[in-house]
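Other chains of the complex are left out, but the ones given are in their true place.
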């Protein structure tokens, strides 16, 4: 299965206008400035927002086509979607949250072990830390056996080590899940490590130069604080 | 003291509450989420039983529920029985009379649900109906509790309508509020005060129950 | 110049006409409040500023006299219970007793005998006819005499004990009725407050209630 999308949507300060495709077992990483339209693009893929124009094709299914007025509801798309603000259900404990739409509820235990939150299974979401909530949201999405995985900064609240571990987990899952994965991150290392393809989104459009500019730009450039310099560390993370 | 009337009252209040909780939820959902022409008219219609004095509601209910009336005739054709002056009849009257109290707090609670929870439910494949049952309802329990309390207590005190539709038949349709009325009218103020007093522990017990249920389900 | 009068609800129609005539003749404005006798009694005991009280029974005015609210009571109307049905066939039987014995009759309305004088009268008539116990399962209690009539006009019951005054309304004319001489007349007494604000006006109205104009109106509504 391949997801192929070409999306146009008018926003107040710029227009989203991108085209991309992503085959199963591969991962496309979206990266770019805050407010650039990454979440908006993901929401259009999920069917939660309707593009003004364009098409979304998944395998041989048409999910959206503005000319043919086709719009498949999110329900029918069978997605795994980790929202940027990880919307767990406040009335359910972590286990019930993850099992909420699980294909096989027994798998959830395994996922919880993998994500190291087994001991918290009986806690309600507001009783655990931000990173623990985020990991539960990931379990919820995976337990659904999705046909397309949409991950909007799924590890942003995790420490380096946990993040590194899960990132590798995800990379190896990529093959076994056999679905396309769209991944949003602000971490360039993560993008380079995970991506089969990188889509830098700047003001709603693909801007291939963004990565290079970001990596090589001197700190302080284009910002008000001039003299400040960061320590240049060579970190593997 | 008129224990029989108290028993009928309690039964009526419980049945009304249970039935209305189930009936009002979909209406409240429509009012909170659906968009259709004439929605505010429907809403006004739902609320109308409250704005009208009990005598008027009772009057129209008698007309439709009498053996010559639309509903009364249908019922008689179906079951051979009469609706007026039966427990079923006052139950129906009490339900219609209390609809607004059930719908209004539920609608308020439903419309306050965080949109993001609904979106997550849709993405997870839940139909609107499943989302309603599995996400909206469990996250609206405080509003549902408010509705239950209002409906229960209101049907305990309901009197004008019930008196009209029910005909005050002991053990069947004579509720405690009618007994109180009779006591007051015959200047038997002490008896009236006694029955009225007995309402306090009943409403108290019901409140405790509802608050307990509501608290148990807090996130 | 006005007087405020508490009037038992069953006398509303007649009173409105009488009051209009009275206002025209005396120039005293009448402000009437209609409610149940029991309610008025309670209000008056708690200091309600009525100049005059037209009760639906004799008992409450007597009590008020004992309690010193008034210096004297007088009878202003005598009502009569009838048996009314919206179904003209109902009146084909020879007597009201026979009509009620018919098996087709499923429900009969009477005003609540505990609270309404008309209900007590109807009950007395049924007892005298030996029908009270037999008809227990068919009897439905209405809040007052007007409601008993409502039951009958809407076919909620097959027949109802009503006031003779009901037969003068348009609905009343569309049905049929028996008079029930076995029911004792309902004696309605009135009284003027001892400390009425406008005692003179109230006494004028009290006198007017037995004038020939008032008697004519009362007769029209079935009161003697």
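Letters A, B and C name the chains as they come in the text, with residue numbers starting at 1 for each one.
In this section, a residue touches a chain if its C-beta (ideal position, glycine included) is under 8 Å from a C-beta of that chain, and two chains touch if they have at least 3 such contacts.
The model shown is predicted, which means the values in this text are computed figures rather than measured ones.
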Assembly formula (labels as shown, counts from the whole structure file): A x2, B x2, C x1
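The criterion applied here is as follows: only the chains that are shown with their structure count from here on.
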Chain centre separation in whole Å, for chain C relative to chain A (CA means): 80
Chain A and chain B, separation of their C-alpha mean positions in angstrom: 47
Rounded Å distance, chain B centre to chain C centre (Cα mean): 35
Complex contacts: residues of chain C adjacent to chain B: 36-39, 41-42, 106-107, 109, 112, 114-115, 140-143, 147, 150-151, 154-156
Touch list for chain B against partner chain A, complex: 114, 116-117, 119-120, 122-127, 134-135, 138-139, 217, 219
Residues of chain A defined as touching chain B within the complex: 46, 48, 73-75, 77-79, 81, 83, 85, 87-92, 100-101, 124-126, 140, 144
